[in-house]
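Encoded as structure tokens, the structure appears first; notes follow it.
Now for chain A:
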Amino acid sequence: MNGRKIMSQVFDRRRFLKTAAMAGAATGVYGLNAPRAWAQEPEKPKEIIIRAWGGSWVDSLKAGVSDGFTAKTGIAVRHDLTEDNEIQPKVWAAVDQGRVPPIHINWDTTVNATKSALRGVTEDLSGLSNLASTTDLAKPVGLDGYPIINTYGYVYVLAYRPSAFPDGQPKSWKALLDPKLKGRIALYNDGIGMHFPAQVAGGGKLEDIPGNMQPAWDFITQLKGQSPLLGEDPDFTTWFQKGEIDAACTISTNAREAKKNGIDIAWTVPEEGCKFDTDGLWIPKGLPANELHWAKEYINHALTVEAQQIWLDGLGLPGVVPGVKPPQDLVNDPSYPTKPEDFKNLIRVSAKIQTENQSEWFSKFKAIMQG
Partner candidate 1 sequence: MPREQGRDVEAMRESRPVLVSVNDVSMAYNGAYAVRSASFDLERGRFLTILGPSGSGKTTLLRLIAGFGRATSGEIFINGQPVSAVPPHKRSIGMVFQRLALFPHLTAAENVAFPLKMRRHDATTIAGKVTRFLELVKLGGLGGRRIHELSGGQQQRVAIARALVFEPDLLLLDEPLAALDRKLREDMQLEFRRIQRELGVTTINVTHDQREALVMSDEVIVMDAGKIQQKARPAETYRNPRNAFVANFIGVTGFVEGTATSVSGGLVRMSHGNVELAGIMAGDAAPPRIGQSLVGAIRAEQVRIAADRRQLGGLDTIVTGEIAEAIFEGERIVYEVRVAALGGVILRVFDHDPAEHSQFEPGAHVSLGWNASDVRLYGMD
Partner candidate 2 sequence: MRQTPAAYPLTWRIMDGLEAFVAFAWPARLGAAIPWLMLAPALLLVGLLVIGLVQIGDVSFRTLDPSTYRMSENYTIANYQRAFTESLFATVATRSLLGALIVTVVTLVLAFPYTYLMVRTPNAMLRKLLLTALFLPFFIGQVVRAYGWLIILGNQGMVNEALGLVGVEPLRLLYNYPAVLFGLVQYMLPFAVLMLAPALSAIPEELEAAAESLGANWVRTFTHVVLPLARPGLVGAGLVVLTLSLTDFAMPAILGGGSQDFIANAIYDQFFRTSDQGLGSTLALLLVAAGSLLVGLVIALFGAGTLALSRVRR
């Protein structure tokens, strides 16, 4: 009895906070450029906490978004480098138990963020003023409203060491099956990025996803014969630099990072196409109203051209606000699509389908790779 009463009080409080925040949104508190709002702005927290990926990822976020936000608002930004998949259960538990979540904003893959959205632990971000000037890419596919805002896209390219491909750049993912490359290729350890091109390379059709993915599994089984290394983002950079691999299916950013460090690395979008996906920012439920307000302001700031320009220069990825210019080395690069025809060869599957099938795809991939 008591338990339920407490629960309902918590619920009431949270609903109240949410309503108050909505009211704030309605009165236009969000626009940083609206001077008349200043008088009503909620109390500023000392700092807000953004979960981020380490290395060059957090460096570019800090330079592009966080520093500008602090300059504008005076609120310090702390970057929490907990792994994305490890922060997730913590946030979920906090929301379930009515506690204040450990972070204000999660910088997350859209697929992972979608899981949190489906679970109902995300705040709705539809009211952000800068959303009006974003491209379609910012909107998560298959979800209502904006539980997540995508902030940039990226391509799982075929990165390769030109010296290992004397006949020129590989035209097809099947190039990875070259016996010379045995033990010299790398994939993500959950197979992400490889499934969809594999479906094509294995002779299947993209329309059959998720219904019939046998062609993809067949191709991945062939890849297993090549003894691929399986890793995560930083591993690819390291492996290219340390000479452990010659080719990989990875986000272009990781290959570009090795290239920046002086290693001769190139990347391409083979004829079967490449998976295109997005990352985004989202806010967990359960924050005090004022902190929620400033967390939203942070995301709103991340959607400005100035912030995107610096942040995404660092990552080498295309943003969601028109007017962001590609870094010089990526003009007309296949990993930096800007025009509609650039997207022709990129495969995009909705985050919803991905999350609904993630567990099964994961098991299938693992079963092949661990065998």
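To be clear about the criterion, a residue touches a chain if its C-beta (ideal position, glycine included) is under 8 Å from a C-beta of that chain, and two chains touch if they have at least 3 such contacts; residues count from 1.
On how the list was made: all candidates are chains of the complex that A comes from, given by their letters.
Because the structure is a prediction, the values reported are computed rather than measured.
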Touching chain A in this complex, from the list 1 or 2, is candidate 2
Sites on chain A touched by candidate 2 in the complex:
83, 85-86, 88-89, 115-116, 118-120, 183, 189-190, 227-231, 242-244, 355-359, 362-363, 366-367, 369-371
